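All protein chains but one are shown in place.
This part shows chain A:
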Amino acid sequence: MKLQTGEKLPGWELPITPTLVVSTALATRDFQDVHHDRDRAQAAGSKDIFMNILTSTALCERYVTDWAGTDVQIRGISIRLGAPAYPYDTLSFSGEVTEVEDGVATIAVTGSVSLGAHVTGTVRVAA
């Protein structure tokens, strides 16, 4: 796949359900209670359980490979966390190839929820 600077990825909307938050937390072996126990999450000051960081990273991987195909070789995923991703919200991804240099393409990715950007970052793939 030949990636070109300025190329935009199609948008992707992922409904956030309690099942998604809990199943992904456990599948990433993250047993912190704020990712599966609403009472404990609320006692800690959150509105609800919320998505864990390993899943935010993984969904950036999925977003890029859903578009580029899993044959691409991912070199790295760097993310900055913003608004929490709570159940009953929607995670909306957008992305754009911002640089292709020395055999590596950098794809800027944003995943937004109703409160603002949940995750902003870059996925680097071999190009």
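Just so it is clear, a contact is a pair of C-beta atoms (placed from the backbone, for glycine too) under 8 Å apart; a residue touches a chain by one contact, two chains touch by 3 or more; residues count from 1.
Note that contacts and distances are computed from a predicted model.
> What protein name does the UniProt record of the undisplayed chain give, "Cytochrome c oxidase subunit 3", "FAS1-like dehydratase domain-containing protein", "Carbohydrate ABC transporter permease" or "TusA-related sulfurtransferase"?
Of "Cytochrome c oxidase subunit 3", "FAS1-like dehydratase domain-containing protein", "Carbohydrate ABC transporter permease" or "TusA-related sulfurtransferase", the absent chain's UniProt record names it "FAS1-like dehydratase domain-containing protein".
> Contacts of chain A with the missing chain: which residues?
Interface with the chain not displayed, on the chain A side: 20, 23-24, 26-31, 45, 53-62, 65-66, 70-71, 73-81, 124.
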